[in-house]
Structure formats: structure tokens, C-alpha cells
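Supplied in C-alpha cells, the structure appears directly below.
Just one protein chain is left out here, and the rest sit where they should.
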Amino acid sequence: MSTTSTRAAARLMVAPSVILLFIWMIVPLAMTIYFSFRLYRLLSPDRTGWVGFNNYVWFFNSPDFWTAIVNTLLLVLGVLIITVVLGVLIALLIDQPIWGQGPLRILVISPFFVMPPVAASIWENLFMHPQNGLLAAASRGLGYDPILYLESYPMASVIFIVSWEWLPFATLILLTALQSMSSEQLEAAEMDGASALSRFRYLLLPHLSRAITVVILIQTIFLLGIFGEIFTTTQGGPGSASTTLPYMIYKQALIAKDIGRAAAGGIIAVILANIVAIFLMRGIGKHLDA
Amino acid sequence: MARAVTTQRKIVYTAAAWAVGLLIFFPVFWTILTSFKTEASAVASPPEFLGADWTLENYADVWARSDYPRFFWNSVVISIGSTLLGLAIAIPAAWSMAFVPGKRTKDLLMWMLSTKMMPAVGVLIPMYLLFQWTGLFDTHIGLILALMLMNLPIIVWMLYTYFKEIPGEILEAARMDGASLRNEIIYVLTPMAIPGIASTMLLNIILAWNEAFWTITLTTINAAPLSAFIASFSAPQGLFYAKLSAASTMAIMPILIVGWFSQKQLVRGLTFGAVK
Partner (left out) sequence: MGQITLKQVRKSFGDVHVIPGVDLDILDGEFVVFVGPSGCGKSTLLRLIAGLEDTTSGIIAIDGKDATSLPPAKRGLAMVFQSYALYPHMTVRKNISFPLKMAGMSEAEQAAKVERAAKVLNLSSYLDRKPGQLSGGQRQRVAIGRAIVREPAAFLFDEPLSNLDAALRVGMRQEITELHQQLKTTMVYVTHDQVEAMTMADKIVVLNAGRVEQVGSPLELYNRPVNTFVAGFIGSPKMNLMEGAEAAKHGAKTIGVRPEHVEVGSGPWSGTVMLAEHLGSDTFLKVNAGDLGILTVRAPGEVHVGYGDHIQFGPQASKIHRFGPDGKNMS
């Protein structure tokens, strides 16, 4: 199929996307690195100059920064654990012989299609709201004072909301993988005398491991950049209790309008993402099919 | 042990599964329900389920507000625009990678995947500044570009996996039947690729509509889509719950419905073809 002319044409056709993505990666990244070493505040644009690592030092010295790092990791790990564990269980449940599997799937995957600000808004106002929320009403009905979820447990609340949003994704992927499992293998195991638990442990789980790997990989990519939910509900507060690294950088950039600092924060975020990516790729990236 | 599943087991599983499903879906259901209540009914305590006062006025009110239609329209323009632009760039790329693969093709694909791993905050500063300097800030074009760049790796990958599934023999048959490259693309390749392209388009519209980082940071009033609108509408002090619910319902309904029909595309697209 490939002659020299088709190969030249092929290279031409790939060029735009490669060039665009390349520029998209290199140019902004280079600019961010540049700005991270400079003093540059939008509110006082005349005061500018080279400040070396000062912006980075500011971050490392700021207690909010370490809170943000911890929160970011908490968010990612928390949502991963919740969605994968629950996802496997729910996928197993839906895979059983039940009536109405089609409509049920539609119900279960719905949260994923709700845009993050709306999801956050729903939970914040209709459920977690101390006066008018459903959960508050339930607490009162049971005789307790309503819990101020977003004030007292901001990070946990955010993790909960994000988990609700991403659980359908994990469930759907795992369910698809489950249903691709050959029933003959399971029947053979049953004839060999394997219990349901054994079948799960030795057959289903290894088969699912590839899908779980993919879920973890993809979700991590998206979870490191979670923004809309926090912006809508807590704005990183109270204080910086629910500030993650992306949100902290956003605050520096668009609220404090300190370009230099925000740029340094951005570089730190990129480094963090690369570290996570290396761990991921080494541990589980080999399952991806190219 | 009897091979047939007992009806009793089926009932138990069905009940459990549906309980879980309804629980997960409940927040969406509650929002839709609340959107049809009067404001007073929406904040009533204890909460009212079936006995509430029903009305359609919330939808009329929200839609009549001069800004809501604009936000809705912005969402439409940005989602479809970035998708079409992305397809225009990605289709030739995916075509050539699927049918004329070189030694570098696999590396190229993995590199594209890795660009998605870079956190958006890493380039927030330059994007923000560039957009301000070039006047792209708060414009449709600007946002279409930003979202297209964000989703390009997914579009390319998804198209690549669909194109790879077209049997090479059919294209060879076309060649033996006397078709030039142009005819091959027009009469054979494109018709066979259309389902894949449609699926990719669907998934990308969903992703663009729901995007909540660039749509918030790179807009203020003119090009702000629904995500920005809802995000800044938070915590309305309990006075506009029903209207908030109506606004939310309208914001998510299109994608909810589209999404219900695109489960397969979702799985393929977001796992970069690893799970089909």
C-alpha cells in the first residue's frame, strides 16, 4: 500500500495536528517558565524584573501550598479509591441477570454527563445546604442539627461530589470489560468446582485488571486538573481547606493577578503531574493498546 | 446445582441493582423535579415530593432573562465549533496514521496521549496573557481554539481506532476495481468511516459542552457558556432554588440525552481505544 508518493502525502496530512499540538505544548510552557522567574503583577505592570527562584520559594514557604499539595493528592487518591472499588462492585451487580439492564445503565451513567459546575451546584444547594438542602431536612427529621458539609468538611465534600461525577465512568468501563469476559471460561471454572469468590479472584479480577488500569490512568489525568467544582462551591475555602494546586494557581493568576507567582505554581503543577505520570506509566501504562 | 438462574435470585439482584441506580440518579431526578416547583415549594421544609405546587414559570423566567439564551447559544457555538475544527485537523492525521503507518506512528500517538497529561494550569498564564494580547479573550474563536487543542489528542486517537477497523482488503479491492486514490476516498473510505466520525463528533461535543476550566478562565461576559454561568450563580441565598434547578436542567438536558445514546463511544474515546 505504501509507495513513496502516498508516504509523502501521509506526512503532509499528519503535519497540522502535530505542529499544533507541538506549539500548544512548547510555546506556552516556555512562556510559563520564563514568567516564573520574573516579577510581574498585572496590577502594577511597571515593576518588573528578574527575581530568580523567588516565586518558587514563595510557594514552598507558604503553608497554603503544602495544604494544596496534600489536598490535590487527597482528591485524586480519594476519588480513585471510591470510584474503582464501588465501580467494580456496581459493575458486578449490574452484570448479574436482572430486569431492565438497559434503562438501569442509563440511570447509572447520568452523573457523568452533568457538567461539573452544575453537579457541584446541585449538591451544594439542593442537598448540602444547611437550611434548604435535602440532607439537612433528613438530619432534622432524625433529630440532629444539620451538618455544615461544605464548611466543616470542605475537602471531603468536594471529594464526594467529584466521586459522584466519576463513578459512572469507572462503572461503565468496568462493566464493558466484564461483559467482554467469555462466559465459557467461567462455566469451565464452575465445572472444575470453583466457588463464586474463587471465580472472582482468579478469573474476573485479572481480566478486569487491564480495565482498572485504564480507568486509573485516565481518571488521574482528569482529576489532577479538577477546577469547576471547587470554583462553584467552596472557592477553595474555608481559608484554604479545600484549595488544590490548580485552584491555588488560579487564585494567584486571576484574583491576585500575580503572573510571576502563578507561573511558578504552574511549573510546579507540571512537575507534579510528570512525577505522577512516571509512576503511572511504569506501573500500569503497559496495558494501554497502541 | 441447577444451571438456570432462580427467579428469586433475579428478584434480589434486580432490587439491589435498581436501588443503587436510583440512588445514584436521585440528585439529577431531584433537580428536574424541583425545577417544576414554585420557589416557595422548592424551599419548603420538610421537602415536598409529590404534593408540591407545580408550575412551568421557572423555565419561562430563566429563558426570558436576557442573558440565559446567550449563554446557551455560546455553549452550542463553542461545542460544535471546536468539534468541527478538531475533526478537520484530525481526520487527515488519523487517516494517514491508520493506513500509511510509518516507523514513528506509534511514538507519535503515544506523544499525543502524553500532551493530554499536562495540567491545564501549567499553561494558564500564557494562554490568559496571549488571549488578552491578541484580543481572543472572551471570544467564540478563542474558546473554540482552546477547547479544540485540549481535545485534539482524544479526537485523533478515537478516529485512529475506528479507521484501523476498516479492512484493508476492501480498499485493495477498490484499487483493483480501477479506483484512483481520490475515488477510493470518496466512494469507499468515507462512507465506511462515517459512523466512526459521527461517534467521535458526538463524544467531543459532550466533552466540549462540559468543559469547565478554560470556559471559566478565558471568558467574562460575551463568550461565557453555560458552565461559566452556572458556576458564578452558586449559593443564591435560598431565593431562587427552583429557577436554579430549571437553569441547571436546561444546561444538562441536551448532553444527558446525547450521552445516553453514546455509551459505547464514551468507552472507546476516553480510554483511547484500550477498552472497546
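Worth a mention:
A and B are the chain letters, set down in written order, and residue numbers restart from 1 in every chain.
The definition used in the following text is that contacts are C-beta pairs under 8 Å (C-beta built on N, C-alpha and C of every residue); 3 or more make two chains touch, one makes a residue touch a chain.
No experiment lies behind these values; they were computed from the predicted model shown.
Shown chains touched by the undisplayed chain in the intact complex: B. Across B:L108, B:V188 or B:L244, the residue that sits in touch with the chain not pictured is B:V188.
Only one of B:A40, B:A88 or B:A173 touches the absent chain when the whole complex is considered: B:A173. For subunit B, the residues touching the absent chain in the complete assembly are 167, 169-170, 172-180, 183, 187-188, 191-192.
Convention: only the chains that are shown with their structure count from here on.
Between subunit A and subunit B the centroid-to-centroid distance comes to 16 Å (mean Cα coordinates, whole Å). Touching subunit A in their complex are the following residues of subunit B: 5, 9-10, 13-14, 16-18, 20-22, 24-25, 27-28, 30-31, 34, 42-43, 45-47, 89-90, 92-93, 95-97, 99-100, 102, 106, 108-110, 112-130, 149, 152-153, 156, 168, 171-172, 181, 206, 209-213, 216-217, 226-228, 230-231, 233-236, 238, 241, 244-245, 248, 251-252, 255-256, 258-260, 263, 266-267, 270-276.
Contact residues of subunit A toward subunit B in the complex are 1-2, 6-7, 9-11, 13-14, 16-18, 20-21, 24-25, 27-29, 31-32, 35, 90, 93-94, 96-100, 104-127, 129, 131-132, 134, 137, 140-141, 164, 167-169, 172-173, 176-177, 210-211, 214-215, 218, 221, 224-225, 227-228, 231-233, 245-246, 249-250, 253-254, 259, 262-263, 265-267, 269-270, 273, 277, 287-290.
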